[in-house]
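Note that one protein chain is taken out, while the other chains of the complex remain in position.
On to chain A.
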């Protein structure tokens, strides 16, 4: 797959002396959905803002579809659409006027058919003549997405697109992102809802204190760092774990009625069969078993916290 966005040694130190980005290298592939994860203040928004031209980089370079974002900013920016994190809209404008404005601003000649398509896709068509100030927060968010799509960008940045939106809109948003990908649009999103990245992303990047610590296919990341968990529902609750089970890292949960065993899913020997045999020998009866993979969220938390410990 070809690279649509190439970030080389990109760094940013603000005038206050705060280093928001240490030199970052990242290639985004044409047509993928890339999720950028990281705690608050990690540098996600700074990274996006530099690529979109809102923040001036301190060093490094970015090519958007082959165009340097500084030297050839017009061509680069025409390819990029941005939906920022903060809701910022022109309250007094109508939906239609503001979306038309965005298309013109990005150097595209008027195309009412495209605008109608975008507004319909976002369920905004009925509201097209309403003033933005009369819309709900979720609708305003849709308006911002419509503005970002008005000029038919090839790369779309969604900075926390679903922060503070209801479940329905979030689902709509996911559907929209998938449709965009089908049309060949590359989507880069930041999110706090790891569930969202897990659901949507092809690849995941984790950024921490201005450093990109992991960039990986989501599935590979989950396989590599994922743990599995076996939950054994006991017939009779235990007060403590018998000493003969010491070979397994077990935990008691739900007031002693569940035994939890975490294991490495990739290991040849998961340790499950001997554990079950041992339970049988001890006469510990169980009603149910289930295994569960750790979520991207667990992986993310462990990644970020491991690094914190390492840094400390």
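Here, contacts are C-beta pairs under 8 Å (C-beta built on N, C-alpha and C of every residue); 3 or more make two chains touch, one makes a residue touch a chain; residues count from 1.
Keep in mind that, in the parts below, contacts and distances are computed from a predicted model.
Asker: When one chain of this assembly is omitted, its UniProt record names it as which of these: "Extradiol ring-cleavage dioxygenase", "Phosphoribosylformylglycinamidine synthase subunit PurQ", "Transport permease protein" or "RNA polymerase sigma-70 factor, ECF subfamily"?
Answerer: "Transport permease protein"
Asker: Going by the contact rule already stated, which one of A:86, A:240 or A:269 would touch the omitted chain in the full complex?
Answerer: A:86
Asker: Which listed residue (A:127, A:147, A:170 or A:218) would be found touching the missing chain in the intact complex?
Answerer: The single option touching the absent chain is A:147.
Asker: On chain A, what residues meet the omitted chain?
Answerer: Answer for chain A: residues 14-15, 49, 52-56, 73-78, 80, 82, 84, 86, 88-93, 97, 100-109, 147 touch the chain left out.
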